[in-house]
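Please find one structure pasted underneath; my questions will follow.
A single protein chain has been omitted from the complex, and every remaining protein chain is retained in its original position.
Naming follows writing order (A, B and C), and every chain is counted from residue 1.
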């Protein structure tokens, strides 16, 4: 897949420049290396800050979700690479309104090492930090090793729910507890149909034949559970729902939100075709669907494929999920 | 590019089923062939109706823009094919609240023939219809033959502006005049990097080599003004701005909105890289940018490429552009 | 000799076979100058007619109306709409009758041509399906014998396609290719050559 870019080394910096130029009402670039994005209008004094961070190439994840009712700041790495500890520290400092900062990000080695380092750095500024790490991808480890799972689109639910809790004025421990509850309530699975190209690498990260797909593949091309002939939309949807419901059984009367997410190139038309089956499956199980999300919420640039994320809700999580939020990519009223 | 689908012949019907299932608060499927989508909550009695229609494969165009402050109903054809006259008549009938209906759509032969036929059909129902046809693609004909130009993403501005005029309670003649003014104020140009696949054809509509792009290519693969080596993002943006500004010169002090639109696969990251140049060019000309739109507003499924649409604003158009609207793909508050 | 609804059914069956055979050919001819759906339009439209065929009434007008509706129901492409318009015009002309004389064919084709021209607002000589129909109507004029008529109609469509080949396209999606279309067949004329050949059994 061809890319529109200048010098590949400038991809992320130019992207951030354009993002902030297009949406000055939402985003503001901060930090010495200009790799942290903060809310244009900071949250009020005393509000718990929420910071995320990770590699570029996943818009709206991570940076796009900076905004009222969502994140306060975000550190941005190169494509698929962790931001540096300094950049994370920049984000943490700008997010802090005196009530401490929750670090809310995905389970990737580089991000964990760097967010830990960043915590050491902001210790000098007396900023109290907590951590919630998303590990929602059921395909990346069995339930017995759930903590080793990758973090994928479940992040979006965690941002939304934790963001609403912080906006509601809860303290750091409460926001952290709610974020962890949201993280624990999410299960995701993805299927990839084609690769994307990391600008600096210049060629597709992986190869899948024209008539193949890979079930459970990660958003950077990490391997999945099987690679086989491309199946029909309904077969794909059924299998993905099987995997999610096996990992987090739902009972009649349960309430849940579901995200049907394009990894990038897959158009909304195809997401809606999949959604028919998703809805049928959840309704057959007696589950009430709350605020389904169908669209591009967590991507890998121009990768073709989809992911489903199931987020089981109790009254507290549902309230925060439905609370207002706003950013350039998503708004709830 | 691989597609997620079942029987290709069911692509559009399944897509519409999923769309309405996912967003019942916005969309309702009507008509004998279930190929017209209407607002879930119809506009009030006496409101002018606005109807669009065209081929599938362009989400959010056309159907996605049904909603308050936008369209009242929409007829949906197969991928890249006009809906039938009967389906258009279904949309016109459901949109009519007794104040007549504006048919607002793109300049394609099939759509024109069918919307004309549909007008003949609803004549029996005593529904007064007017027509505004979008012809905003500067690459498709010289200014001397501007009426022959294709309609592309300029449609989105026309939907928004005419929709706000109708919502404000204006009569059919006024809504039609405003829609025509918006249509006349739009200029678009696109650049394609890769094809998409029409489900029923089963293979890419056209072929562009791995290192080539085509400037001015149409959203169904209609030819452009040149095909050459893929240029840098900045070169592409400069040339597209050159072409738009040559066709509609702007003076210092003018106000305009600009849309930087992905044709599908091209990720927002790359749109933001382009937006840097767009902003610089307009500001250098002394133009004030109003409500820039960067994202996927009018697509061709998984086609890679971008389009720019410039919409010159006077006070009336700007007021309607900024008025509230809501649908599953776009909301203005 | 006269034509009845059973001749119509046989013609539809031949058309379905031909359009199936030319599916890729017509899609790709349309793909170089347009949106690549012409094969889809014609194969779906002819199959829809075939599905309607067993239930077609003896009234040729009603039967052709049902054929027209089969096309509008399955496609909104220009060609589908034009085919429906042409069939509708023939339907009107034959309303209430169970048979048609061979000598009427020229007039029926000319009537279809005119209705399609009114709908699509293209001019004759503009390298479209209208030019195929115009040539077919002229070739059929005065002929009342089946073999001669069928030969003339099929031949006229093919000749028109060649005759217009070196003009530039003037309507539809192909228009914007302008001078580049010189030397290229109009996809709609190419399709009409195949349609005429199939219907007349010259396919």
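Things worth noting here:
Going forward, a residue touches a chain if its C-beta (ideal position, glycine included) is under 8 Å from a C-beta of that chain, and two chains touch if they have at least 3 such contacts.
This structure is a prediction, so every number in the text was calculated from the model and none was measured.
Displayed chains that the missing chain touches over the full complex: A (touch as defined at the top). Only one of the listed residues, A:67, A:190, A:221 or A:267, touches the absent chain: A:221.
The residue from A:65, A:80, A:272 or A:330 that touches the chain not shown here is A:80.
The missing chain, though absent from the display, is touched by one residue of A:40, A:117, A:248 or A:332; that residue is A:117.
Summarising the interface, chain A meets the missing chain with residues 33, 55, 77-87, 108-111, 113-114, 116-117, 140-141, 148, 150, 198, 200-201, 205-206, 218, 220-223.
The rule is simple: only the chains that are shown with their structure count from here on.
With steps allowed only between chains in touch, the distance from chain A over to chain C comes to 2.
Rounded to whole angstrom units, the spacing between the C-alpha centres of chain A and chain C is 54.
Once the centre of each chain is set as its mean CA position, chain B and chain C turn out to be 32 Å apart.
Chain A and chain B, compared by their mean Cα positions, are separated by 30 Å. Contact of a single residue of chain C with at least two other chains is seen at no position. Annotation for chain A: no residues touch 2 or more other chains.
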